[in-house]
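Please find one structure pasted underneath; my questions will follow.
Then we have chain A:
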Amino acid sequence: MKDIIENIQTKFSISEVTKQRDNQYFISVEKKDAVQVVTYLKDIEKFSNFILLTAVDWIEKGQFQLTYLLSDPINKLDIGVRTFIERENATMDSAHHLWEHTATFQRELKEMFGIDFPGSPRVDEPFLLEGWDNIPPMRREFDTKKYSEETYFPRPGRTTNDPAEHMKKKLYPNEKK
Partner candidate 1 sequence: MKILYVLFSFFIILNYGLLQTGFIRRITARVGKRIGVPFYQPYIDLVKNYAIRSQFSHGVMFYLGPVFRLSGGIGIFLFMPLIYGNEMFSNFSMSGDLILILYFMFIGMLGMALGAGEGGHPYSIIGITRGLSQFTTIEVPMTLAVISIAAQYQTLSISEIVAAQQGGFMNWTIMTNPLATAAAMLAFLGMIGYAPFNVVNAPQENPLGPPTEFHGTFLGMLQTNRVILHVIESILFMNLFFGGATNWLALIVKAFIIYFYAVFIGTVFPRFRIDQSIKWFLFIPTILGILAVIFIS
Partner candidate 2 sequence: MAEEKNYKIIQPEDTEENKFLKPENYKREVTAPDGETFVVDPINDYFCDAKPQPHAPNTIKIVEKFLNWARSESIWVLGYGTGCGSIEIYPLMTPRFDAYRFGVQQRPTPRQSNLFIISGYLSVKTLKRAIRSYEQMPSPKYVMGLGSCTINGGMYWDSYNTINRLDQYMPVDVYVAGCMPRPEALLAGFMELKKRIKEGKGEGANEYAEKFDWYKANQKKVIKDWNMPDYNW
């Protein structure tokens, strides 16, 4: 696994390498390199299995973090390729030409985060949310509780307990704060 990382380092500029286990590494690359690194990993280093593509919303930095998770089922190796993209008008190169099912992940990201993947098949069709007309719900500025209360007729009389406080009261009722 180590030699694979070194091979990549000679060809691409990698900002960060995280070792999780002996056979699991995460590398961070530039946005323009990301799909190339994935292509290189698939074609040269035999990471033939695409597990998932996911996004994390770093609202403070104004960035999305994308993670491509690949695995090599023969040698039992995993590698994650991380990259940051801009949050405003987020677009990313599509990787659907490498694995067909990548298009589904990209479709979901388009719907949930509003990240566009130009050229990806059926990327504009609704995936889970039919007829969604708000900001994409997985973005952190979307207030899901407020939206739910406005839309879905909350049943009155619902109470919420903080689990720690509740258990304290239940188990040690005599203890003073």
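Assume a residue touches a chain if its C-beta (ideal position, glycine included) is under 8 Å from a C-beta of that chain, and two chains touch if they have at least 3 such contacts; residues count from 1.
On how the list was made: all candidates are chains of the complex that A comes from, given by their letters.
Only a predicted model underlies this, so the values are computations on that prediction, with no experimental measurement involved.
Per the touch definition at the top, the candidate among 1 or 2 touching chain A in this complex is 2.
For chain A in complex with candidate 2, the touching residues are 126, 128-133, 137, 142, 144-145, 147-149, 151-155, 158.
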